[in-house]
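My structure is below; once you've seen it, I'll send some questions.
A single protein chain has been omitted from the complex, and every remaining protein chain is retained in its original position.
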């Protein structure tokens, strides 16, 4: 696979929509973040309150109705927001650290080692995060940590591949070659030349990875491999609501809408950041 | 070119061998006992030991490894621990579903995303250009299982125009019935795949529209269409082909969620079943075959790029690898 594949999407939204993009993105994702933060201090009902009646429709007491155990749907959605962000951010932090480290290593490595790492990354990327998660769950059991590690490792491969290409490009610059031949140590080269040049692109990519991670968590939970009960994640809620989609559609729609809001928001922020980070990309045809 | 081909083939064989070793070791490192899949509540310790002996997991690891390696070398993937069916034939029966599913979805995604992506770039100042961009944003954020669920509710349960899932017992004996079962799954994958492809097509098109060579060609009197055709398409397709390769490879196994929603007996669900039963021969077989597929697809994508863009055929492709 070539570097072009990773580079080009940066130009996607690089024009007129820029300010709008960032604002809309911040509003959408911000709403979810606020809800998640709020859930830490206040919830309409306790998560273990089963008093709402089985699959009750929306009412004044339960704005969005209840699930089959009688739990308030709004409460679960709020907790779900927290779980989505916890897993998403955790996975991106883990993926970022591992990915950048591996990418740097590959970038500085000899051609032989570099080829091997590149091929390994290509294969890893083709394997869905899901399978990694299944293997991990089979070994360690389903938990928040398992989900974070599985998704984090998945995004690490993508971040590593991007980092590797970026590092190669920087190292190919004349001034860096000069620094290397003059005997500057590689940690110094990394600190002085590589990181300052690659971080804007990395941050944008990590923001995109956050959206991917949130979706991955939902898929895992949908398949029963994500966060365990009683803390229902959106994916698990959707899975449970599947059976009642015709009789109580709200439960099957609300978590999906929130999920899309968060991911669209995060992606728009990534697009907006890209323009801020890299103004040369702005262009008028 | 010959040198390049030889190098790639050698690389493929070495990678496959390494993958075999890593797969074998990784699976054995994971806790879990394949014998458990055969047990029922009421099994005695003697029965558990007998189950382990039956499937051979009580033998020393090196011995198990040599057995497995010998099998792979003779293109025999062994037998499932649980069903005792040959792994090879099980994989073949799943490919009958997965390959058409992947290719059809892939083709549909290209048919959707290339014109839409081009239009979104070419008419990006018009309102519909922006709308197309927005729709693809939305497509990127939709969980694939949720989309599948909605399609089932709308087309299978409400409108009754399509089956809700499953695949004919006699596979492709009746191609119409088989295709009918694939419509919704193909649509689900294609829609999600298109969302990301549109973005790449759009950005590649924007790059071309901005390029100096296009401007030059236009200045020299070429019509827009002919300039686009002669220079634009070729240049824009190089990065897109690379992405297509990745998407195709990912879908091969990544269709597992869609297979689950639509109860399709594909390769992904075979792997999922294998993992949940700790059925090592099945897991090893599926992963080996899919690693092979990923490598071949990568190779084909690379080759296509070289055919499209002569610059990549230079002895040192530079940053490309």
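Per-chain numbering from 1; labels A and B assigned in written order.
To be clear about the criterion, contacts are C-beta pairs under 8 Å (C-beta built on N, C-alpha and C of every residue); 3 or more make two chains touch, one makes a residue touch a chain.
Assume contacts and distances are computed from a predicted model.
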{"item": "Undisplayed chain, where the name is taken from the UniProt record, one of \"Carbon-monoxide dehydrogenase small subunit\", \"ABC transporter substrate-binding protein\", \"SGNH/GDSL hydrolase family protein\" or \"Transport protein DltB\"", "value": "\"ABC transporter substrate-binding protein\""}
{"item": "Candidate in contact with the missing chain, chosen from B:119, B:147, B:270 or B:293", "value": "B:270"}
{"item": "Contacts of chain A with the absent chain, listed as residue ranges", "value": "48-50, 54-55, 68-70, 137-138, 141-143, 224-225, 228-230, 240, 242-247"}
{"item": "Where the missing chain touches chain B, by residue", "value": "31-33, 36-48, 50-51, 53-54, 82-85, 90, 93-94, 152, 156-157, 160, 163-167, 169-170, 260-263, 265, 269-270, 273, 276-278"}
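As a working rule, only the chains that are shown with their structure count from here on.
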{"item": "Whole-Å gap between the CA centroids of chain A and chain B", "value": "21"}
{"item": "Complex contact set, residues of chain A against chain B", "value": "1-5, 7-17, 115, 118-119, 122-123, 125-128, 130-131, 134-135, 138-139, 165, 168-169, 172, 211, 215, 218-219, 222-223, 235, 238, 242, 245-246, 252, 256, 259-260, 262-264, 267-268, 283, 285"}
{"item": "Interfacial residue positions of chain B with respect to chain A in the complex", "value": "11, 15, 19, 26, 30-32, 124-125, 130, 133, 137-138, 140-146, 149, 153, 157, 199-200, 202-204, 206-207, 209-210, 238-239, 242-243, 245-246, 249-250, 252-254, 256-257, 260, 268, 271-272, 275-276, 278, 290-291, 294-295, 297-298, 301-302, 305, 319-321"}
